[in-house]
Structure formats: structure tokens, C-alpha cells
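The complex is shown incomplete by one protein chain, all other protein chains being positioned as in the whole.
And then chain A:
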């Protein structure tokens, strides 16, 4: 039994996909993220939980430099993916975001056909040399997102005409199409009904074979269902991170305990 934590630690030391060190985020004068250190495992699902305003989404957005788009936002510290500092001036944020895809709270398909929604990314990144190759990418992305059977006969219809759950899976397929390594999800199911949510969760579980997934969720049950590791944020601080089953049965920090049991005042 005693060997387990050491093994976990050793794994953390050697194989992290994402390695964040002393990360600070400022919005103007507001210190939104304080001293966050975290190691994120490859090919697994890590859930970020915490009350509104705790910084979990802000931190998620540092992982593909989405915060660059906000003028007053400043990021300090180091974030490495596969050992490479993503805030290095040599790194092209557009290339980075192809490697680190993102899915948002509200499904946001482009006002284009289902086909073009998926084909857009591969086209601008020059990932296909022929129409046949592009067709193949679209089909395989939709298959991986579990959407192929539902849409294969109406690829030219607008993506915005689908149901909310289908739109969200379309957005996941769109993210997959550019062959990312990491997929960030910011409350991907908060606008979906339980059945559509279950389908997305099933998809997340399948995707973790090939991708590193980080998901922000307000639903602790969802974090418990989909993730292998869970991180709890509070007031911009990473309070506790560990195996999901440990966080939900026996959290070490009083603040985590209060939050997961519904005692936060």
C-alpha cells in the first residue's frame, strides 16, 4: 500500500504532459491566480473544481494562452508542455492552440455546414493535401466524437441547426480535427440536458486514450464521474490536487472538505 503514492509521485516527476510552476495571473491590479504548481498527467482526465471566481477557468486558459487575447491580463511563472515553455517568445500561439484545443461552455459552431466546421482547422493549418484526405479527416473526427452515424447523411447542413448536445460534440470533433494533444474543456456540459451530458462524458472517457484532457466543471458529480485526478481551486489558489476518489472521499484540506460537502458560506 505504501508504494502507491511513491509510484504516483515518480510518475508525476517523469511523465507529466503539462507542468506548471509558480504561475501568477493578474488582471490589471487584481492578482487572480497565485502561485499555482500542478503536474498534469498525459492521457488522462484532470478536473478543475471550485466556486465561481476561484480562478479555475482563468488557469485553464493559461494552458493555451487564451489569456493573451485580454489586454490587461498578465501571466508569470512557467508552464511547460512536453518540457517546452509555452510562453517562450518563439512559440506561435496559433500553433500552440492547434496542439492544445479548447471546447467552451456554450457550443459555438461556426455558421457553416457541418462539414466545413470540421474542415476549417485542417484547412488553415494545411493538414490535408487533397479533398479525399480532408474528407477522411472530417469523417474520422466525427467518428471519434461519436457523431458520424447521426450526421453522415447531412454533412452540408448548417452546424447551428443541430441540437445543443450534437453541437457540443461537433465542437469537440472540430477540436480533434487538427490532431491536438491536449483538449481543454470549460464547463462543456453546463448547457446540456442529462442525456446529451452523458454522451459527452462517454466521449471524454473514450478520448482520454489518445488525449490529455483538462475539464473545468461546476458539477462535482461530473468531476467524480469523468476524471482520474481532481484539483480544487479557491480564491486563486490551488488548494488541493489528487486522485479523484481521494478528493471526494477523504480530502485533506478543510476548504476542500467544506466545498465538496456543500458547507461553503
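Operating definition for what follows: contacts are C-beta pairs under 8 Å (C-beta built on N, C-alpha and C of every residue); 3 or more make two chains touch, one makes a residue touch a chain; residues count from 1.
The rule is simple: contacts and distances are computed from a predicted model.
K.L.:
Since a chain is absent, check the UniProt entry for it and pick the matching name: "DNA modification/repair radical SAM protein", "Phosphate-specific transport system accessory protein PhoU", "PTS EIIB type-2 domain-containing protein" or "Betaine-aldehyde dehydrogenase".
P.N.:
The correct option from "DNA modification/repair radical SAM protein", "Phosphate-specific transport system accessory protein PhoU", "PTS EIIB type-2 domain-containing protein" or "Betaine-aldehyde dehydrogenase" is "Phosphate-specific transport system accessory protein PhoU", the UniProt name of the unshown chain.
K.L.:
From the listed residues A:52, A:69 or A:221, report the one that touches the chain absent from this view.
P.N.:
If we include the chain that is not displayed, A:221 is the one touching it.
K.L.:
Out of A:32, A:47, A:151 or A:260, point to the residue that touches the absent chain in the complete complex.
P.N.:
For the chain that is not drawn, the touching residue is A:260.
K.L.:
Contact with the hidden chain only, please: which chain A residues?
P.N.:
220-221, 224, 248-251, 256-258, 260-265
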